[in-house]
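All protein chains but one are shown in place.
Coming up: chain A.
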Amino acid sequence: MTATSETSDTFATGSSTSPATAPRTARPLPRFVAPAAGIAVAVLLWWFATTVLVAPPNLLAAFAPQRALPALADLATSGVLLDDVLTSLRRLLGGLLLAALVGLAVGLTAGSFTTADDATRPVFGFLRMISPLSWAPVAIGLFGIGHRPVVFLVAAAAVWPVVMNTVAGVRSVEPGHVLAARSLGASRGEVLTSVVLPAIRPHVLTGLRLALGLAWVVLVPAEMLGVTSGLGYEILNSRDQLAYDKVMAVILVIGLLGYLLDALARRLLRPA
C-alpha cells in the first residue's frame, strides 16, 4: 500500500511543472526500488517453494534457482541455447509477418465494405475463439513436419488482433478526409495511401503489439509438435532427459525474451 502511494507521488512530481503538490514527510523512493523488490520477492518465493518446502528426491527441487542458473549457463556455453533462440525468433518473425500481411489485407477489405464486414463478422468471431493449437493436426497434415506448421500456427494466433484493429481503424477514418482527398482528384488507390493508411497507423500498431504477445505465447507449445529445434522443443527434450533444471532454465529464457520483445514492441510500435 505504501509502496504504491510512494510511486504515484514520484509520478506526480516528475510530470507536473509545479512541485508544490501536497508535501509529504516521507521522501519518495527512487522508481526502480519497487520493481526490484518485486523481483526479489518472486525469486525468494521460487527458492522457498523448491528448496525449503521440498527435498531433493522430490522432482520440484530440480527447479530451484540455484539449479536452474547453472543449467542455463551450461545451455548457453554449449551453443544449444543460442541456436534454439534464433530458430524460435525466426519462426516468430515469419508468423508475425504473415499475420501482418494477411491481417492488413483482410482488415482493409472488411473495414471498407459494409457487406464484407457483415459477411465476415460471424465467421471471424467463431475462428478467433478457437485456440490456434487446435489446428496443429491440420497444420501438420497440410505442411508436414518442420518450420512451416509452426509458422502457420503462430500466424493463426497473431492474425486476429491485426484484423480486428485494422477494421476498427478503417471504420474510424473521418469520411470528410476521404471526401477532401477525392475533391483534390485522388483515385481510390491514392485515397488509400494518402488518407486511410496514415489514419489507421495507430490502430495497426496496437494490433501488431497485441499480435506479438499472442504469437510468443503460441510459439512455444507449437514447437512441441513435430519439430526438433526451438525453445519449445528444448523444454520437451530436457524433460525427456529428466533434466528438470534445464526445463526451468529454458522457461526463464522464454519469459525473459518475451519480456524484452514486448518492451521492444512498445518502443518501436508506439502510436503517433
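In this text, a contact is a pair of C-beta atoms (placed from the backbone, for glycine too) under 8 Å apart; a residue touches a chain by one contact, two chains touch by 3 or more; residues count from 1.
Going forward, contacts and distances are computed from a predicted model.
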Hidden subunit of the complex - UniProt protein name among "Beta-hydroxyacyl-ACP dehydratase", "Molybdopterin oxidoreductase", "Acyl-CoA dehydrogenase" or "ABC transporter ATP-binding protein": "ABC transporter ATP-binding protein"
Contact residue for the chain not shown (choose from A:45, A:179 or A:264): A:179
Per the touch definition above, residue among A:56, A:70, A:144 or A:198 touching the missing chain: A:198
Positions on chain A contacted by the hidden chain, ascending: 174, 176-177, 179-187, 190, 194-195, 198-199, 201
